[in-house]
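Only one protein chain is missing from this complex, and each of the others stays in its spot.
Labels A, B and C are assigned to the chains in the order they are written; within every chain, residues are numbered from 1.
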Amino acid sequence: MTPTTEVRANSAAAVPAPARRRIDLARYRDLSLVPVLLVLGVIGFAVSPAFLTSDNLLGVGQQATELSLLVLAEALILIAGRMDLSLESTIGVAPVIAVWLVLPDHGARFNGLGLFPSWTAIPLCLAVGALIGAINGFLILKLRLNGFIVTLGALTLLRGLQVAISQGQSIVNLPGSFTYLGSTSWLGVPAAIWICALLFLAGGSALAWLRHGRALYAIGGNAEAARAAGIRVDRVTWAVLILGSLLAAFAGVLYTGHYGSISADQGNGWIFQVFAATVIGGVSLNGGRGTLFGALTGVLTLQLVVNVMTLAGVPPLWNQFLNGAIIIVALIISRFASGEQQE
Amino acid sequence: MTPTTEVRANSAAAVPAPARRRIDLARYRDLSLVPVLLVLGVIGFAVSPAFLTSDNLLGVGQQATELSLLVLAEALILIAGRMDLSLESTIGVAPVIAVWLVLPDHGARFNGLGLFPSWTAIPLCLAVGALIGAINGFLILKLRLNGFIVTLGALTLLRGLQVAISQGQSIVNLPGSFTYLGSTSWLGVPAAIWICALLFLAGGSALAWLRHGRALYAIGGNAEAARAAGIRVDRVTWAVLILGSLLAAFAGVLYTGHYGSISADQGNGWIFQVFAATVIGGVSLNGGRGTLFGALTGVLTLQLVVNVMTLAGVPPLWNQFLNGAIIIVALIISRFASGEQQE
Amino acid sequence: NRGSDSNTSASGGKPAIGVDLPRADSDFWNSYAQYIKQDGSSQGLNTLPVSNSQNDVTKLVANVQVFQNTGAKAVVMAPQDTGAIASTLDQLSVKKIPVVSVDTRPDKGQVYMVVRADNKAYGAKACEFLGKQLGGKGKVAELQGALSSINGRDRSEAFAACMKEKFPDIQVIELATDWKGDVASAKLQSTLAANPDLGGIYMQAGGVFLQPTLALLQQKGLLKPAGQPGHIAIISNDGIPQEFDAIRKGDIDATVSQPADLYAKYALFYAQAGAEGKTFQPGPTDHGSTIIQLPNGLEDQLPAPLVTKDNVDDKSLWGNNVSK
Partner (left out) sequence: MADPSPVRGPVVEADGISKRFGATVALSDARISVAPGESHALVGRNGAGKSTLVSILTGLQNPDTGTLRFNGQPAPAPGDTDAWRSRVACVYQRSTIIPALTVAENLFLDRQSTGSLRPISWKQLRSRAGELLAEYGVDVDPGARAEHLSVEQRQFVEIARALSFGARFIILDEPTAKLDARGIEKLFDKLRSLQQQGVAFLFISHHLQEVYDLCTTVTVYRDARHIVTAPVAELDQQALVEAMTGDRARGSEPAWSVTGRTLHDGAPLLEVSGLSLDGAYQDFSLTARPGEVVGLAGAAASGNVQLGETLAGLHRPRAGTVTVAGRPVRTGRVPAALAAGIGFVPEDRHIQGLVPQRSVAENATLTVTDQLGPFGTVMPSRTRAFAERMISGLDIKTPGPSTPVSALSGGNQQKVVIARALATEPHVLVAIRPTNGVDIKSKESLLGTVREVADAGKSALIVSDELDDLRVCDRVLAMFHGRVVAEFEHGWSDEQLVAAMEGMAGPTDTKEDNDSHH
C-alpha cells in the first residue's frame, strides 16, 4: 500500500539526521488535537459569552465523564491490539443487573430480587462488568473467535438482556449509594470530573512508567515478540479486557447518578463516538500506539463540538451532518499534524 | 496477534494423508453455516406449518434482499482488505439526493429541485453512490486516512445530509420508475430476489474467474505482494470502494420500492448486521479470505432467525437477546466447522 | 454565572425560552418543529436557537445546560427517556427554571407542565375501534415501537389491557419493531404467512409503519378497500397527512391524531406563562382539555381525536393544515 516512490525507511539507514527529525514530529502525535481544541475554544468564545463561564465548561466536563471512561477503556484495549464493541452495552446492563439483585420486590414499577443489601450495588455492578469482560476474553482468547464479531454479538446480547431484565423501563428508584458519585460535587466541581481525571492520570502513569503498562504497547505492537520477551500475553490481554469492561460498568455508575436513573438505552450508539474519539486522539486501531492523553483530547473535541454547535444555534437539521464532518476534519488534522500515514 | 500455537495446514515434513484431510475441511469453510441453516429450517418447520410455505420463504427472501446487497458490497470490500461503515447511510442518502434532484418544487411536502426528468432517478441514485465511494476512496487512498474512522465519519455525515435534505421526513411521492424494481414480481417471485441472485452470481463468478476479481484476494491477502506482482492496488481498491457504494445505492432503490417510501432512517444501524452476516459467513476482517456464497449464508441465517422467532412467538422482550446470542453461536459453529482460528 | 443574565432583555423584554427537539428524523417531530418555529415568531416569543438532542438524553442534558448558561427563563423539552432526565429537572427546579415536557411525562423531578395526549388513551382507543370492527373476535397484529420507549410501552399496555378486558376472543400478536419500518414489514410478513386470517393491524406510529405496511399488503394483494370482504382493519397513530390520504382511499380505517400543532402551541404557551411566574390549577381548560395533578407537577391532557373516514376532512385536524 506504500506509494510508488517511497523508499522504505529501514534502507535509508545511513542518514541519522532526517530520521531524528521525523521521530520528533511523530512524538507529538498525541498533541495533534490540541490546536483543534484551541480553535474550538476561540470559536466558542466568539459565538457566545456563555462559553467561557465555569458553569459551561464544568458542564461540558461532566457530560464528557462517562464517555471518557469508555474511551479510556477502549484506548487501553486498542493499545493492547484488541477491540471491544460491547462496552456501550456494559455501561447499561451492569447497573441494571446490580440494581435488580439489590432492589426489593415491592411497590415500584421495577421489581428486583432483593438478594443483597443495597450498599453492595456498586461492587456488584463492577463485578458484573468484570464478568462480562472475562466472558469476552474467554471467547476471544480461549476459543479464538474473532474479537470484533464476538463483542458485536455481545453488544446486541447484553442490550437485549438489559431490556429483558428492566422490561424496557427506566429504573428510577435507586439506592442513594449508587447515585452518589455521579451526582455530587467536591469543592465545587462534579465528583465525576475528579474521578475521571484521577483515572486518566493513573492509567496514563501506568502506561508510561509501569512494566505492565508498557506490556500493553509491546503486545499491541507485536504479540509474538512480547511473548518471547516473557510477557504473558494472553493473561495481560485478558486482564485488559476485564479492566475495560469494569471501567465501562463504573461509567454506568456515574451515568446513573448523573442522569438520575438507569435508562434502557443508556450508552446506545456510543461505541461509534468512542472509536471516533480514540482514533482521532491518536490511538491506532492496529494496536501498540497512542496515549491516554491523546484519547482524552479526542473526547473533549467531540464534546466541545456539541457544546459550541448548541451555543451557536446550528439549525437542528444540520447537527448530525456537522458531527460527521468534524470527525473527518479532526482526522485529517491529526493525520497531517502527526505527519504519519494511518494504518 | 497470532499466537505461536497457530495451526499451519501443512509442511514438507508432514505426513501427507491427514494434511490433505485438514486442507479439505478448510476449503469448506464457506459452507460452515449450511448446517446452521438446516437446523433453523428444522426448527422453523417444527414451530409452525407456515414456515415451509413459498409465501413465507419468498417473504424472507425479499426481506433479505436489501441487506444482502450491502453484505455483497461489504464482502467485496473486506476481501480487498478494507472496510466501509458508511454503506448503511449510503442506502438512505443516495435515493434522497436522487429524488431531490428529480422531484419538482411544488405541491407535496417534500420539495425537490426538479433539475432532471424523473426517469433519471435511478441513474442519479447510482451516480450519487459512486460519488460517495469515490470520495471515501480519495480520503483513504490519497490522503491515507484511517479507513475505519473515515467511513465512520462518513456514516454520520451522510445520515446528517439525508436528514438535512429531506428535512427529516419520509418521502412518499416517488417516481414510478424508482419504485418499480423493489415492488414488482417476475414469474411470481419478487424482482428484487431475481436481481440479488443475479448480482451474487455475477459477483461470485467475477471473484472466481475474473482477473480483477482474483486481484481482490491478492490485495487483501498481501497488498505489497500484489503491487510487486503488477496489480494496480490503489486503483483496484478504489474501484471496489466505488462499486460497494454503488451497490449500497442500488440497495436503496430496492428498499424504497419495497417499503414504498424513503424513510429518514433507512438503513440506520444496519452496519452491525452487515458485519455480523459477512463474518459469520466466513469472510475475514483482515482481508483476502471468504466467498460471496458464505456471505450470503450469513445474511440468510440472520434473516431466518428473525422469521423463526416471529413464527415461534418469542416474547418481544427476549428478541434482541436472542439475536445477539445467535451471532455468537453462529460464530462458534463457523469457527469449529472450519477448524480455523479467527483473528 | 457571568453570562446568565445577558439574554433577558432581548426581544422586547420577553423572557428567553429554550426549546429542544428530541429528534429531526421523523415526520411527526418535524411537523412539531415547524409549528414551534411558526408559533414562536407569530407570538413574538424570545426563543433561543432550537437545539436537537438526536434522541439521546445525554445530548438533551448538554443542550439544557447551554440553555441555562445562555439565560433561558423556561425550557421546553421532550425527553424520550423519562427516567434519565430526573437529575436535570432537579437542577432546573433549584434554579427556578420552569420546564414544559412535551409528549412524555418524566418519571421523577419537578415539571411545570406536561403537555401531551394520553398515550394510554391512544392504545385504548385503538383497541376499542379494532374490537368493534372485528366484531369481538379474530386476530390482530400490533406493530409496537421500541421496548425501551415509554410512549410505545404505554400504548402497548393499554391496548393489551383493553383487549383482555373487553375483547377476550381477539388474539393479539405483538411485534416489537424498534420503531423500524423494515423490521415491522418483515415481522408482519411472517405473521401473515402464519396467520392468513389476520383481521386487523394496530400500528403504533403511522409515520414509521404506514408506507411499509401498505407496500407489503399491496404486494400480497391484501390491500382491499374498507368494506370489501377480506379487508384488514387497520388503525394507525400520529395523524400525519399521509394517514389521512390512506383513510380517504380506504386503505386504512382510522388513526389517532396526536396533535403536533397543539403540542407546539401549548408548550410555548406554558413556557411563556411559567417564565412570567403564572400558575395553573387542575381542572378543565379553555381549549377542550383537562389539567390533572401529577406527583411531580401538572399535566395538560390534550385531546387526541380518533380520525376515521367520517371526520378526516375536518379542518381543525393538524394533519390537514401542515405547511405545504
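By definition in this document, a contact is a pair of C-beta atoms (placed from the backbone, for glycine too) under 8 Å apart; a residue touches a chain by one contact, two chains touch by 3 or more.
Computed from a predicted model, the values in this text were never measured in an experiment.
Undergrad: Touched by the hidden chain, which of the shown chains?
TA: A, B
Undergrad: Who touches the missing chain here, A:114, A:175 or A:221?
TA: Checking each option in A:114, A:175 or A:221, the one touching the absent chain turns out to be A:221.
Undergrad: Out of B:92, B:153, B:267 or B:288, which residue would touch the omitted chain in the full complex?
TA: Hidden-chain contact among the options goes to B:288.
Undergrad: With the full complex in mind, choose from B:82, B:159, B:227 or B:335 the residue touching the hidden chain.
TA: Looking across B:82, B:159, B:227 or B:335, the contact with the absent chain belongs to B:227.
Undergrad: Tell me which stretches of chain A touch the chain missing from the display.
TA: 4-7, 9-16, 19-20, 22-23, 26, 205, 208-212, 214-215, 217-218, 221-222, 224-232, 288-289
Undergrad: Could you please point out the chain B residues that touch the chain left off the display?
TA: Against the left-out chain, chain B lists 4-5, 7-16, 18-23, 208-212, 214-215, 217-218, 221-222, 224-232, 288-289.
Here is the rule we use: only the chains that are shown with their structure count from here on.
Undergrad: Which chain has its C-alpha centre farthest away from the C-alpha centre of chain B?
TA: Farthest chain from chain B, going by C-alpha centroids: C.
Undergrad: Which whole number of Å gives the spacing of the CA centres of chain A and chain B?
TA: 28
Undergrad: How far is the middle of chain B from the middle of chain C, if each middle is the mean of its Cα atoms, in Å?
TA: The separation of the two C-alpha centroids amounts to 34 Å.
Undergrad: For chain B, write out the residues touching at least two other chains, lowest number first.
TA: Where chain B meets two or more other chains at a single residue, that happens at 163, 167-168, 317, 319.
Undergrad: Please output the residue numbers of chain C that touch at least 2 other chains, ranges allowed.
TA: If we look for residues of chain C contacting two or more partner chains, we find 24, 147.
Undergrad: Would you pull the chain A residues touching chain B in the complex into a rising list?
TA: 1-3, 81-82, 139, 143-146, 148-150, 152-161, 163-164, 167-168, 223-224, 227, 233-234, 272, 275-276, 279-280, 285, 287, 317-325, 327-328, 331-332, 335, 341-343
Undergrad: Report the residues of chain C in contact with chain B in the complex, numbered from low to high.
TA: Against chain B, the touching part of chain C is residues 23-27, 29-30, 144, 147, 173-176, 180-183, 185-187, 189-195, 207-208, 211-212, 214-215, 218-219, 241-242, 322-324.
Undergrad: For the complex, which residues does chain C have touching chain A?
TA: Residues of chain C touching chain A: 1-4, 6, 21, 24, 33, 48-52, 54, 56-59, 61-63, 65-66, 68-71, 81-88, 90, 107-109, 146-150, 153.
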